[in-house]
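Please see the structure below; I have some questions.
Left out: one protein chain. Kept in place: all the others.
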Amino acid sequence: MQPLEPGRAVLEAQGIVKTFGQHKALDAVDFDLRAGEVHALLGENGAGKSTLIKILTGAYQPDGGVLRLEGAPVTFRGPLQAQDRGIGTVYQEVNLLPNRSVAENLFLGRQPTRFGLIRRKEIEAQAAQVLAAYGLDIDVRAELSDYSVAVQQIVAIARAVELSGKVLVLDEPTASLDRNEVERLFDVVRGLKARGLGIIFITHFLDQVFELADRVTILRNGRKIATQDLAGLSTTDVVRMMLGKDVAFDHHPSGLGESVRGAPRVTFTGLGRKGGVAPFSLSMHEGEVVGVAGLLGSGRTEMARLMFGIDTADGGTVVVDGAPATIRNPAQAVAAGFGFCPEDRKIDGIFGDLSVRENIIIALQAKLGWFKALNRDEQIELAGRYAEALDIRAADHDMPVKLLSGGNQQKVILGRWLAIDPTFLILDEPTRGIDVGAHAEIVRTINRLREEGMALFVISSELDEVVAYSNRVVVMRDREMVAELTGENVAPDAIVQAIAGTLPAATPIAKETQP
Amino acid sequence: MTRPTAELRPSSSPPAAPARPVLAFLARPQFLALGVVLLVNWLLFPGFFDITWKDGRLFGSLIDVLNRGAPVAILAIGMTAVIATKGVDLSVGAVMAIAGATAAVMVTSGQPAILAVAVALGVGLLCGLWNGLLVTALEIQPIIATLVLMVAGRGLAQLITEGTIVTFTDPLLIFIGTGSALGLPTPVLLALGLMVLTTLIVRRSALGLLIEAVGVNRSAARFAGISAGVLLVLVYTFAGFCAALSGLIVAGDIRGADANNAGLWLELDAILAVVIGGTSLMGGRFSIPMSVVGAMIIQAMNTGILISGFSPEFNLVVKSGVIILILVLQSPMSASLFQRRIRAVKSEGGQP
Partner (left out) sequence: MNRSLRPLLATTAIFLLAYLLAVLQFPGMVSTRVLGNFLTDNAFLGIAAVGMTFVILSGGIDLSVGAVIGFTTVLIAVLVMWLGLHPLAAFAVALIVAAGFGAAMGAAIHYLRVPSFIVTLAGMFLARGAASVLSPDSIGIKHDFYTAVSRSYILLPGGGRLTVIGLVMLAVFLFGIVLAHRTRFGSAVYALGGSETSAALMGVPVARTTILIYTLSSTLAGLAGVVFSLYTSAGYSLSALGVELDAIAAVVIGGTLLTGGYGFVAGTFIGVMLQGLVQTYIVFDGTLSSWWTKIVIGALLFMFILLQRLIFTAAPRRKAAPGQRKTLWTA
């Protein structure tokens, strides 16, 4: 590997545009990476960072814009070609082979052979030598899956650097590592930086960004918000840029926070799960929206999954309308009158091949059981009612739901839960990836449901949106509920500070949430 | 995200239902295929469509197709439910042999026939339950889970018959295999009855929708509060029941239980019937009547080959041809190849 001149641009992207259907995932995004720097790429889900990374590493071709590698325009036909040209990638889910030896993972596809036979001894010796340079002294003959994720990540980095050697893309490499392992990984990255590699670092841990990166590029809704030296930035600045204001909403309705609370409908006490989210206690009242703020990976989705029984809690109790309830699976949650619009619509939400009508009535039908079938007329009536109430735009309700746009699919899932007349509704990023019009409608719907007396728990990355409908906001950080904001504090600035961990001590975490 | 969107303002009047649903139903390619096969049979054998009434029942090649196709049709009914959940049951052929052996041994040892039938069906249910538990409780992939019984099942059947072909003269079992009622052979009536009953049950209850939901998206089904486990056990158990019923018919037909050959390869015919009927191996939407039509297409081909004087094994070649045709037509590649060709024509000499 020849040393690269530090400071020179090694990879540049100019005016990158990528659209999927009608959705513009990237809108004229510029990006540049210098040799010998760690450049953090930040943005919430749907901001466009994974699309940008896929374009930089050859997995996608841009619809517009230019890529330059060491000054010369390039087009990559695929990740393999990008890899050959010098751009190696390491993903969060280690994309190596857990079932093969460490040595083979390093050399797969380029094993030295003699008479067609692999020279295993040579590979093993070389592998040990390569890994020694990364501070790893391990048995390279052992299966990769015998080692911790941290070691696997370092092996993946070693493979990427050995194969490519100009640019290293680290896509959420630290998501499943503990503190010591992160340190170890960072040492390796710093070593590579010193060797002159350009390193793109994607993470949702802001402290790690400040610890490791030199510059940061922030994306939001497919646009570049800024590229800046991290030296002059504070955590709060970064959070604000990531979560900033895109859609104008009505201001926090005055008195929303102080409005008289209705009776508690659902109370969770001491609910938690090891490795998921630290035990929390929270009570949702009639006609109340509890907003959840926190960055991706802060434990907000895990919290919702525990409430709905998708993950089973290690301990804690649930009380619904004054009576204790057992919720160990979603079916029990539905029986208790809970509804959940999941974050990943396509995987956990919609039944693509089923009709709009069936998608709307499915939860109610599951609740009613096998033999109390809704007949066709009832189905049509229900689907019609919720399609109208939520303004679901479909040519007819017998068409497969997969043909609808994201916003309409989201409304279908919302309709599905409204159809069971829930006591308590959980919405995980209900407005992600949908167009502005549908976005505003969903926010309006949330406000309406609150007024009708429902208890809601809404997770969102968009602060202005959270502020627009929440009576209270709980803030998550590092898989823990760190603050509960009420009244005056339900405001973007206070939330940003709570997320960044610079909240004044005057607003401590509200441990006592029971009435 | 890349999906095309089809959004329209709801029109003031609801969209008109297809003018003639029956006609639309009959215009499906499966009926066309069945028609073509029957027509070819008629060309080969002009008396093919002749049906006569003799001794209180109908006779004729067409009735014969129905009669011979009934065991696979019954298997296909159970298999449809399994495949709709994104599974597959490879053990039904072996279960047929077990059920036939059970009934035959029981009647020859002097048990009442009605008990023998009940026990045989019960054994089928148990086999299905076993498969269902492997798939749900142990989370073994369906093809692997059902392979166990496919391998061991015939041994079990031979264990029951002690390696011989157990022949019997019990009138009830023979009636199930070769009798007739209402002018139709019993197997045809059983298949028709099971088809109608099952279709009614799955469509009048919520079972059909819930099965489809689990097959389309198991994860979303969980989020929607559907308990997939119980449903899966149910469909595998039902497939076992269908296999047992089919096994009784086959045994009654030859008046004996042949543990080695009863139902041999019929699991594959059943899968083929389901696929021809339009239920995707990837799960989801299913139609039990269409699977029965699929079974009839297979049998009509069998009959055609027989009457045209080819060896019955020639069937296998034709069947493989049908599978290949369906695979090519259904594959995502044929669609993209087609599109690519259009694009290639449009952008002549353009960069790939």
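To keep things simple, chains are lettered A and B as they appear, and every chain counts its residues starting from 1.
Going forward, a contact is a pair of C-beta atoms (placed from the backbone, for glycine too) under 8 Å apart; a residue touches a chain by one contact, two chains touch by 3 or more.
Not measured: the values here are computed from a predicted model.
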Displayed partners of the chain not shown (whole complex): A, B
Identified contact with the non-displayed chain, of B:Thr85, B:Ser180 or B:Ser246: B:Thr85
Hidden-chain contact residue, picked from the options A:Asp27, A:Asp63 or A:Glu143: A:Glu143
Hidden partner chain, touching residue among A:Gln61, A:Thr75 or A:Asn95: A:Asn95
Contacts of chain B with the absent chain, listed as residue ranges: 85-88, 135, 138-145, 147-159, 162-163, 218, 259, 264, 268, 271, 275, 281-283, 311, 313-321, 323-324, 327-328, 331-334
Contacts of chain A with the absent chain, listed as residue ranges: 79-80, 83, 93, 95-100, 104-105, 108-111, 113, 116-118, 120, 142-143, 145-146, 159
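Keep in mind that, in the parts below, only the chains that are shown with their structure count from here on.
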Complex contact set, residues of chain A against chain B: 20-23, 25, 308, 310, 329-331, 333-335, 340, 342, 347-354, 358, 362-363, 365-374, 387, 393-396, 399, 402-406, 408, 416, 433
Sites on chain B touched by chain A in the complex: 1-10, 14-15, 204-207, 209-210, 212-213, 216-217, 219-227, 284-285
